[in-house]
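With one protein chain held back, the other chains of the complex are shown just where they sit.
Presenting chain A:
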Amino acid sequence: SAAMELEASGAVGGRVAALATGYLGYRRGGPGRGLELRSLRRARRQDVCDVGHKYYLELELQDIQDKDSTISCTAEVLYHLGTKSLAPDVQVTLQGELREAEEEEKEFYNRIRSLDKELVAENIPDSHGHVPPEMEPIFLLARAASGYVIWQNSTENTKFQLAQIKEVKQVKRSDEYLEFDYMILLHEMVSQEIIPWQMRVLWHPQHGVQVTQDKRQPKHPSG
């Protein structure tokens, strides 16, 4: 049976909200669209016996490219008890429409397809926070894909954000998909660790984002 619902603390609520946002970014984000958390309105927690902790969230998200956008949504997140290898169950329900990103995505797709050489880039953003305009879709794609890694690796005691793309290399393909090999840095807020992570990302305008392979990398000891 389910225990009664309690209001979750701001600290924990923030972590659950970050997970839900990452998950939604993976499902609905792409080179033309990035989503971020605008505010957490409410977070309630329910202990489900022998299963885990379930959170009910009321969130406001915003489209990165539209500062004034407000997208209300609700999310249910279940963190499984004990088993460290089970990713949390996440369900997000949008109460509204997301901005159309078809034009930008088509443009990005055509641009990359017409490159003479495979795309290679590093340090996005750079030390001064600068992202060259032509790299913005590569940055947004990394955000969306990192949402998958964040979803798969989150617990109630972690809060992940994409800190930087260290390196990205386009992978040549014979079909219509675009593929990129990313080395990203994730920032985990509670431990404050910077975690290098490698991920293979597949994308197509009609088929969305897919992380086909990912691997945590070792940290360098002295920096």
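Throughout what follows, a residue touches a chain if its C-beta (ideal position, glycine included) is under 8 Å from a C-beta of that chain, and two chains touch if they have at least 3 such contacts; residues count from 1.
In the analysis below, contacts and distances are computed from a predicted model.
Using the UniProt record as the reference, specify the protein name of the hidden chain from among "Vacuolar protein sorting-associated protein 16 homolog", "CBPA1 Carboxypeptidase", "General transcription and DNA repair factor IIH subunit TFB5" or "NADH-ubiquinone oxidoreductase chain 2".
"CBPA1 Carboxypeptidase"
Looking at the whole complex, which of A:Thr70, A:Gln95, A:Asn110 or A:Ser191 touches the chain that is not displayed?
Only one listed residue reaches the unshown chain, and that is A:Ser191.
Consider the whole complex, including the chain that is not shown, and state which of A:Ser127, A:Ser174 or A:Gln206 touches that chain.
Of the listed residues, the one touching the omitted chain is A:Ser127.
List every residue of chain A that touches the chain not included in the displayed model.
Residue positions of chain A that touch the missing chain: 9-11, 14, 18, 34, 36-37, 39, 64, 125-131, 161-164, 185, 187, 189-194, 219, 221-223.
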